[in-house]
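The structure follows.
The other protein chains are all here in position, but one chain of the complex has been omitted.
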Amino acid sequence: MSRKTPVAVLGATGAVGQKFVTLLADHPWFELVAVAASERSAGKKYGDAVHWLDAQPLPRHIAEMPVLPCDPEIPGAIAFSGMDAAVAGPIEQAFAKAGRAVLTNTRTHRMDADVPLLIPEINSDSLALIAGQKKQRGWKGFIVANPNCSTIVLAMALAPLHRAFGVEKVFVATMQATSGAGYPGVPSLDILGNVIPRVDGEEEKIESETRKILAAEFPISVHTNRVAVVDGHTESISVGLAQRVTPAQAAEVIAAFRAPPDIERLPMSPCPPIVVHQAPDRPQPRLDVGLGRGMQVSVGRIRACPILDLRFTALGHNTIRGAAGASVLNAELLVARGVISSP
Amino acid sequence: MSRKTPVAVLGATGAVGQKFVTLLADHPWFELVAVAASERSAGKKYGDAVHWLDAQPLPRHIAEMPVLPCDPEIPGAIAFSGMDAAVAGPIEQAFAKAGRAVLTNTRTHRMDADVPLLIPEINSDSLALIAGQKKQRGWKGFIVANPNCSTIVLAMALAPLHRAFGVEKVFVATMQATSGAGYPGVPSLDILGNVIPRVDGEEEKIESETRKILAAEFPISVHTNRVAVVDGHTESISVGLAQRVTPAQAAEVIAAFRAPPDIERLPMSPCPPIVVHQAPDRPQPRLDVGLGRGMQVSVGRIRACPILDLRFTALGHNTIRGAAGASVLNAELLVARGVISSP
Amino acid sequence: MSRKTPVAVLGATGAVGQKFVTLLADHPWFELVAVAASERSAGKKYGDAVHWLDAQPLPRHIAEMPVLPCDPEIPGAIAFSGMDAAVAGPIEQAFAKAGRAVLTNTRTHRMDADVPLLIPEINSDSLALIAGQKKQRGWKGFIVANPNCSTIVLAMALAPLHRAFGVEKVFVATMQATSGAGYPGVPSLDILGNVIPRVDGEEEKIESETRKILAAEFPISVHTNRVAVVDGHTESISVGLAQRVTPAQAAEVIAAFRAPPDIERLPMSPCPPIVVHQAPDRPQPRLDVGLGRGMQVSVGRIRACPILDLRFTALGHNTIRGAAGASVLNAELLVARGVISSP
Partner (left out) sequence: MSRKTPVAVLGATGAVGQKFVTLLADHPWFELVAVAASERSAGKKYGDAVHWLDAQPLPRHIAEMPVLPCDPEIPGAIAFSGMDAAVAGPIEQAFAKAGRAVLTNTRTHRMDADVPLLIPEINSDSLALIAGQKKQRGWKGFIVANPNCSTIVLAMALAPLHRAFGVEKVFVATMQATSGAGYPGVPSLDILGNVIPRVDGEEEKIESETRKILAAEFPISVHTNRVAVVDGHTESISVGLAQRVTPAQAAEVIAAFRAPPDIERLPMSPCPPIVVHQAPDRPQPRLDVGLGRGMQVSVGRIRACPILDLRFTALGHNTIRGAAGASVLNAELLVARGVISSP
């Protein structure tokens, strides 16, 4: 691949948009050619328009880029969308209509029957939906969505168990990081020394999205909680399975989980996708959220559950594995499989 | 009651011991006559021996009290024990043998068949065990235990549901405050911006103690987590019941829960014992942990569970309702019912 | 005083407004008769309009009060203002013109030469400005301001030293709580596990307001910082004095500081106004912010300074002593001195 595919970020000043910028700033396959945002920012230099939140400094050449409007006229064969759900729908559709590959982190189209809700390690076959989507909607381009940040952690942890043993019931209590709410997001007065026992709208999303990804109908009971963590969603999970399984067997299956070989070789692809921890008090966000450059999901404390079959803890980086990194990995897969033609 | 019952605190310099001292400093029925601790502290003034942790200042006259050894020779008809489990057993037994009423927060004797594991609002009938305990052990005094801090929150929330509808299965994920681990307890490097997905030994305790308190055999699946909160254990709970119940019916039953009338009038007794919150994001430790001077348990977000019947969030103050306050309330009940004779 | 003075709170849904409501809900001299806020909230019930932030529950009868517009037609002889500085000016002036005593926490009028910037324990003589203010502005009422939250802590700590020894230079580095920024205020992503080395506009305010309160011209060098604390501004202070003074002498003078007798008897007045701590690691916000129901300022670690004369740490509750409580105490003084006629 001698030349890079030009890409744009929509909603580039938001929290997820910034993470897209960080991940794309030095990507081996993609070249960031446009940062787009709302009218309020358009026209400014990106470095002036953005309240940069990342510990990795904003590269100078990107800081100098002008913020463009979210208009399909802007350059870029791929449009990564980190826009607010309130405005994303018509804009993403316009980009898709105009022939762009829209890789979106927004919830708007996730549950559309003809939109792949893609986690490459799990359901790359969902890319087959794209042809119908284009035809039915009369678009030259298309939309591929990645799931909600909590869903990805859950779906990744469940996928190997579902394949091997058949998941039948899932109970999950989340402890979600504040970066999942964007910026300014959660006021400090609400979360310092506190737990908020609800993340608005998230329980329904986790239940429906997980079933779509795993192509299954099992019931899921979700309790969402927000905790005073910056990055990393931790989840206490119990699972009922179609077969009796020991914790050791489950651990083995999860640790052995691998993406298809072509996916394993993608630049953002972590290998293995899931790290199984042996220490009795892991995973922990502060220590484990960055594994695999934020792309690995961690699973630990696998043990028997007195009600369902297994219980364990899962953890993932909500703005990398659970948002921007997920979309970039999806785009890599589309390029590798030729759905997006490389330049 | 013209004169107060003299009481001692064992393990008075520890975190729970300090909370005992705070609650007893100005108690209408009890007079703190002795603060006892390990050899290391004995002989010092209490104010010099203790690293005082409470926002309520240590009363001057208690600061001047000498720290006594944990020896049954010390004064006090009641001995409140906040000792480390590692040393508590023989000492508590010696006090009971010597005729004292030992009200213990320590885990050592909680599961003994002849020791009441008492939450006055729920199982005051367990006091009937005391006669047999004294007889069988040949003690002039006796031991009454209160449950683990997480158990009390769970058992309180379950009690009205169990009475009304029959609890059959319980799933609970805890988010526990660091004060539950005592002092120095959880190192700051382990919990700042973090979640620790395990509280050592706690899952088994919650499962067994809850069943003992509710005199039931249903399975309980517990996931414990430690979060960056100072006071207040939050719990995500799902419950399976013997009857179909709507969330509104459950809320009504929980809100209507009351202690027996003689217990409701005890000085530490909160009324109602459980506060049912209507706001969609409550209860929260920072806002609700102090309700009823730390003695009320909060329940909120009561809704249907896709797997069991109901799901909701519960919260309680782990060092008051869940530890020292629980023991003091237990002692009040013993005095009110004449098990401890008032002076 | 057989009847209570009717009072209104302007900006009642904001963070400071809520604290006014809490302090006035059960005040012995004042009766809260009106809660007023912006057009957005006006017309709703207060309980529906407000995102209640306080651990002390909102009293039910106040939750039922209608939110009124910030219009001088609303009842109340005293108007406590917790409005945003962006809108406060004309509204406060209209209330003062209409004969109301406006007790404001807003910065707008603080530095006006004819507006008392009042801390009762320090400069109650500044009330003499009111007559001229009314005359010159042609108002039937008047405005009295309290200082910025950081300034009150500093000015309180300096006042006894200034009286006894003459303050000549002040260096202060603040570590300010997030509640000082109101709600939603500081985003959690900015402050979790972090320090922000600047509180916008605050350094100038601390310098100018402190000089106005102490009627002095000494230079003050301020470094402001925001830290991950909910309530309580901590300040590292060095002071140059006109006389050589030992730390022990300074401690004695600060501990002996008292308000004039008529002020000491006011309901909100803490006695003593300043608590001098002996422990080498105090004051601390978590332990000391609530002293004197949040109205006492704490001073500790008084020791020699290698550059100026003394160095020490001061702490005060920023939304009580430093905001709403300050205004209520000011109002009490105005009633006690007959500037506001009681009903």
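Letters A, B and C mark the chains as written, and numbering starts fresh at 1 in each.
The rule we apply is simple: a residue touches a chain if its C-beta (ideal position, glycine included) is under 8 Å from a C-beta of that chain, and two chains touch if they have at least 3 such contacts.
Note that the structure is predicted; figures quoted are calculated from it, not measured.
Checked against the full complex, the one of B:34, B:53 or B:263 touching the unshown chain is B:53. Note that of B:76, B:193, B:240 or B:300, the residue touching the chain absent from this view is B:193. With the whole complex as reference, residues 169-171, 173, 175, 192-198, 207, 219-221, 223, 225, 227-230, 232, 234, 236, 238, 280-287, 300-301, 305-308, 311, 313 of chain C touch the missing chain. Interface with the hidden chain, as seen from chain B, comprises residues 15, 53, 178-179, 183-193, 228-230.
On the side of chain A, the interface with the absent chain consists of residues 52-55, 57, 192-193, 230, 286-291, using the contact rule stated above.
Please note the rule applied: only the chains that are shown with their structure count from here on.
Most remote chain with respect to chain B, judged by CA-atom centres, is A.
Centre-to-centre spacing of chain A and chain B amounts to 42 Å, using the average Cα coordinate of each chain.
If each chain is reduced to the centroid of its CA atoms, chain B and chain C end up 39 Å from each other. Chain centres here are Cα averages; for chain A and chain C they lie 46 Å apart. Looking at chain A, one finds that residues 192-193, 228-230 touch two or more other chains.
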